[in-house]
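Only one protein chain is missing from this complex, and each of the others stays in its spot.
On to chain A.
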Amino acid sequence: MKAGVTAWWGLAVADFRERVRRPAYLVMLISAVGLGWLAVPPTDARWVVLDAGGHRGLYTSAYVGLVTALTSALWLTFVGFYLVRDAVARDVRTGVGQLLAAGPLRTPVYLAGKFTSNLLVLGSMAGVLAVTALVLQLLRGESRTVDPVGLLAPFVFLALPMLAVTAAAALLFETTPVLRSGFGNMLWCFVWMAGAVGGQSASAPLGGIGVGQLAGTMPATADTFGLGLMYVDRPLRTFEWSGLPLDAGFVAGRAALTLLAVAVALLPALWFHRFDVATRSTARSLPEPHTVYQGLPPTAAVAGSATGRLLAAEVLILVRGAPWWWWAGAALLAVAGLAAPPGPVLAVVWIWPVLLWSRLGTRQETAAILAAYPAPRRRLVAEWAAGVLLAAATGALPAVRMLAGADLPGLAAWTAGALFIPALALALGTLTGAPRTFQALYTVLWYMVINDVAALDFMGALPSGGPPPAAVAGAAVALFGLAFGVTRLRHARR
C-alpha cells in the first residue's frame, strides 16, 4: 500500500515537473492571468462573464473568486483538456512507458499518477487565476477587504471538480483506442459545448458546473442568469454578493462529482495497453535475402524539375494512413451531396478531412533528416498546396454544381475556403507542433458556421453569405505567411 502511494505521488510529481519545465507552461500561466483579467473587467467595461439579471457583484474577494473560478470551470475545461492530453502519449513517444511497464508499477497506480499530474497542471493554472483575482480585486478598488476563504471557496467547490472531470476525461480519451485519435479531440468540443450549456441548469446531474445553486443568491432568475463572455450595452448595475452557499447538499454534490472523476480516470485500467507494442503493430520481421556489396550506384544524380513529384508525395503523406472507413465516408458524402444544395454539402464535406488537415505543419518525424535538406521554403509551399488539393478534391462536387449553376460568388467563396482551411492548419501546426489546436479550433469554427454565424462563414456555406472571399483568401495568405515566418525564424535560430 505504502509502495503504491509512493509510486503514485512520485509519478505525478515527475510528470508535473516534466510539463512545467517546458516554455509552453509559462504561456499557459500567462493565459490564466489573461483569463482572470477578462473575468474581472474594469468597472466601465462593456463585457462580462457573469450577468445576473443585469447586475454584477461588487468586486469583493468572494465575488472576484466566484467569477474567476467560474471562468476557469468554463474555459479551462475546454482548453485545459487539450493542454493536458499528452500525458500517456508522451510516455509512448519517449519510451518511458516501456521502462515503467517493465517495473512493478500497477496500471491503476500509473493512471492515478497521470490523473494527479493532469490535475496539478490545471490546478496550478487555477491557482494563478486565484492570485490574479486577488490582485484585480485590489486594483479595481471596489472593496479593499481581503477574505481568503471567500476568495478560495469558489475555486475549491466550483473549479476544482470541473478540473478533475477535465483531467479524467483527458486520460480516458488518451487511453481509449477510438478516442485516442484526433476524433477524440473533435468529440471533446461537442462534449464540452453540451456540458457548458447543460451544466448551468439547476437540474444538471450532481449540480453540473454548480451555478444552479447561485441564482438564489443573486438578483437573477434562471432565465436571466448568464455565464460566458458577453457584450453589454452599458456597464451592469452592482450588488453585494453574500458568498457561496455551502450547504451539505451542495458540498456532497461537488464531492460526488470529484469522486466520479477519479473513477473515470481509473476506469481505463480495464483496457489500457500498458505500452505493449505487440498490441499496436504487426510483426516486424521480414526475411532478409543474402546479397553481396557490389559497389556504388551507377546512375548519376541529375538535378531537374521535381515540383510535381514533390506535390504528389506531399499529398501521399497527407492521406496515406487514413483508414478505410474514412475513404468510405468521403465517398458516401460525395454521393449524398448530389441531392442537397452545394452550400450545406460543402459544410459537411469540409469537416470530414479535418484529421488529415491537422497533420499539416506538425510532422516532426523527419525533421532531423530534412533539416539538412535544401529548399525548405519549397517544401512548405508544397505542404500547403497538398492541403489545398485535399480541400479541392473533397469539395469538388459542390464546386462543379456551383459552376453548372453559374454561381460565381459561391465559387469564389469555395476557392477562398479551400485556401483558408489548410493555411489555418499549417499555421497552427507550425506554431504548436501538434494537431490538437487545429482540430479543436476548426471544429468550433465549423460548428459556429453551421449555427448561422455568418461572419465566420469562410466557405460560403450559408445562404446569407459570409465575409468577402477576398478577405478570407487574404487571411489564408496571412496564415501561410505566419507559418512561413515562424519556419524562417526557427531556421535562423537553429
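One rule holds for everything that comes next: a residue touches a chain if its C-beta (ideal position, glycine included) is under 8 Å from a C-beta of that chain, and two chains touch if they have at least 3 such contacts; residues count from 1.
Convention: contacts and distances are computed from a predicted model.
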Complex member absent from the view - protein name from UniProt, among "SirA family protein", "ABC transporter ATP-binding protein", "RNA polymerase sigma factor" or "Alpha-E domain-containing protein": "ABC transporter ATP-binding protein"
Touch with the omitted chain, as defined above, among A:375, A:408 or A:453: A:375
Sole residue of A:300, A:335 or A:404 that reaches the chain not shown, by the stated touch rule: A:300
Hidden partner chain, residues of chain A it touches: 281-289, 291, 293-306, 309-310, 313, 316-317, 320-321, 363-375, 378-379, 493-494
